[in-house]
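Comments concern the structure below.
The complex appears here without one of its protein chains, the remainder shown in place.
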Amino acid sequence: MQFRLEKRREPSQLMVYATPVAAVVLTMVVGAILFSLIGFDGVGAVREIFLTPLTNSFKWQDLGVKAAPLIIIGVGLSIAYRANVWNIGAEGQYIMGGLAATWVALATHGMTGWWILPLMLVAGTAGGAAYAAIPAFFKTRLGVNEILTSLMLTYASVQLIYYLVRAPWKDPMGMGFPQTRIFSEAARLPTIIPTTIVHLGVPIAIVVALIAWFIMSRSVFGYQMKVVGAAPHAARYGGFSENKTIWLALLVSGGLAGMAGMLEVAGPFQRMVPGFPTNYGFTAIIVAFLGRLNPLGVIFAGIVMAITFVGGEVAQTTIGLSNSATGVFQAMMLFFLLAGDILIRYRIRRVVPQAAGVNP
Amino acid sequence: MPFRLELTGITKRFPGVLANDNVTFAVKPGEIHALLGENGAGKSTLVKMIYGIMQPDAGEMRWDGEPVVVPNPKAARKLGIGMVFQHFSLFEALTVLENIALGMDSKIPSRELEARIRAVMAQYGLLLDPHRTVATLSVGERQRIEIVRALLLEPKLLIMDEPTSVLTPQEVEQLFEVLRKLAAEGCSILYISHKLHEIKALCDTATILRGGKLVDTCDPRQETSRSMAEKMIGAGLKDIIRAAGRTIGLPKLVVSRLSTAKTGHFEVPVDDVSFTVRAGEIFGIAGVAGNGQNALLDALSGEIRSQDKDAITIDGFPLGLLDTTGRRKRGLCAVPEERNGHAAVGDFTLSDNSVLTARDRLGMVMLGLINSGAAKTYTGKVIAEFAVKALGPASIAGSLSGGNLQKYIMGREILQKPSVLVVSQPTWGVDAGAAAAIHQALVDLAAAGSAIVVISQDLDELRALCDTLAVINMGHLSPARPSGEVSVEEIGLLMGGVHGQTEARDAIPA
Partner (left out) sequence: MSTDLIIAVIITVVGASTPILIAALGELVVERAGVLNLGVEGMMLVGAITAFIIVFVTGNHYLAILLAAATGMATSLIFGFLTLSLSANQTATGLALTIFGTGFSALAGQGYSAKPVTLLGPLFPADLATHPIWRVLFGYSALVYFALFMVVAIWWFLKKTRAGLILRAVGENDLSAHSIGYSVIGVRYMAVMFGGAMAGIAGACFPLLLTPQWAERMTAGRGWIAVALVVFASWRPFRLLAGAYLFGLVMTMELYAKAGGGPLSAIPSELWAALPYLATVVVLVLISIRRDASTNAPACLGKPFLPSN
């Protein structure tokens, strides 16, 4: 029996939404088989990574806290990728946002006032946007590939954290640990559900995604992003400047990554530490794709990714599986999703046997 | 002597179309045989079967009297069939020699290949430096590569698919010399075209196809252009819509000393172009492809902005510094040559494509938000008035056929009632019915008082449609002349400027 790909007349909307779900399911099935084949407890791994975080209500708060930064960064990236602007340095922009917010927190240390957190939020967003402005500048002025510059800047920003917490920002009372002092009360994000770790960042993430969805589907800004990404030449003909779009895409995605950095440092971390870069910026790339570059989809994709993160930690303690298994599952999910993309434009047809008989 | 090629009862069916219906004809050795027909008459399908790209559903093919099956182009070349395609398959960044080497079926050491290439070039007067990069060559020179490539195989039948559509009249004459020489040496030539005067000048026999059927095989020298055209088109020739009571008014679009910067390596910029189009006038710009037409369209539409505000004015209002949006607001709409990806976004719905150019003129945007209802209504109107075959405003643009997409695009601009419309290649690759509809819409728009600029390579189209004609050549525009007063030869000479210059470049040793 043979199969053949046949082009659809119009892209299938059903497949746009069905393939991400299929990718998650396939990852669980194939992951269980593959992990068993190479000598791990495959079924256990899938159960702990994908299901335990959902069935164990105690883990739900972790899901929210992990999903929030993924959603915020993922929303920004989904906007940039729509415009065909490949910002893959969100991790660096997230770090710079965290550092900018830390700077405000340290400068206002000991002070009280409602304005400190908003100021940190502005600083964090601006920090992320400013860092993303570097690839934007080089891309628009000189045509330098933004993939490489944004990524290289991420590696550099990690070193900046190390330097700052080792020398100028080091906690004098920290017994030599390379970390800043813990933020004052006014610079820490409040929890919104008492006795949990769910902080203000979680509802902010949802609101950001909803606003982004509205803007992307209804506004000229959203249209501009989409048209520049789909057909840059047509966009220019329609009166949209490609350079302006590149700037906007990078500033928005960088700014949101920076905002996520602020929320992380003021929320779960409450101080800057060398372990601040937690790969949210990279995982958010998968989130953006799994969410079909649609802010509403990103909410669900962010939750799925958060499940694998929380589940990865669970699997580490319960069945002793390395945390890095999470990365393998996440990559697998993206592979399946990308493989499924072809079904949007093509359908699989069984080749009718008699066709082979025409040319004996 | 047997026929070189003999086709009997060749039939080819595609879903919904009978592309070739029982076609029978024969080509003698050394004969130049025309295959004549309109777009869609089945000429291309027929030669694709001869060259082994497709297989016939029924019928027999004989080669030098022997029945043959040609399963693929390689087998065709082995028989001695060479083909020069309408669209060249060349590699811009590679040299002439490398391009030819890639097209050879067997590996030949490059020194030996170069010697053979030079020999063939010398024999047929096809001058070309084998070490030049293709990107630096003119269209005519590129065609020579394809011809040399075919001749190296010492073909006994050479198929030329619409070879002159991109050439200047002078280049055409040179090509004919080569073909006549080949025929004199015994090579048969199957010459596909719809240009009657060329066939009368070149061919010994003409086989005319219409709607997939063979209409007639005749001696073109015994026929008049009109009689052959009637066989090709069927019904009596329809005369051109033309001026029909249009009155030409005051100057509307005034372009003065418009120039663009050189952008890419191979894009020809516009150099000091000036012209005036009056209300109700259709102004045609002829020229061989690649002489600055794209830059001119971009400079007029606003994709390339001018440094000088007065370089472009409408009713005296300066537009030079404005971008496309600003110019559209002032009534200047444009349709670029490339439909999918430039004039329209293939992945978007028609409705979203209407937002692309009509959003400001038709009030589809309020406070930065798009009124998708308005876009949908307008798109529905375009579909209805221009008879676009589409399921509705939500159809994906890329799913439409070329002609239908072009009708939609023209409709989208024309229904905005622009005071100036600039269009490039309005009917390129569009079937005759759609082309007529588009021409009629342009004439109607002009009759309503708009100024229209048509950039086209199709001289017949321009002469039928336009009141005034000018020729673009290497970015320069010739003075405009009333189209009734210029002959084809004059236009040809103006277009041929390119040719002379490339020859001069060739003369300088590399």
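Labels for the chains are A and B, by order of writing; each one numbers its residues from 1.
The criterion applied here is as follows: a contact is a pair of C-beta atoms (placed from the backbone, for glycine too) under 8 Å apart; a residue touches a chain by one contact, two chains touch by 3 or more.
Quick caveat: nothing in here was measured; it's all calculated off a predicted structure.
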| item | value |
| --- | --- |
| Option touching the unshown chain, where B:Met1, B:Ala93 or B:Ala184 are the choices | B:Ala93 |
| Absent-chain interface as seen on subunit B, which is shown | 72-74, 85, 88-94, 98, 101-103, 107, 265 |
| Hidden partner chain, residues of subunit A it touches | 86, 88, 134, 138, 142-145, 147-149, 151-153, 155-156, 159-160, 162-163, 166-167, 282, 285-286, 289, 322-332, 334-335, 338-339, 341-342 |
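Methods note: only the chains that are shown with their structure count from here on.
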| item | value |
| --- | --- |
| Computed distance of Cα centres, subunit B from subunit A, in Å | 47 |
| Touching residues (chain side subunit A, partner subunit B) in the complex | 9-11, 218-221, 223, 226-227, 230-231, 233-234, 236-239, 241, 358-359 |
| Touching residues (chain side subunit B, partner subunit A) in the complex | 55, 71, 301-303, 323-325, 328, 334, 336, 338, 341-348, 352, 355-357, 359, 365, 368-370, 372, 395-396, 399 |
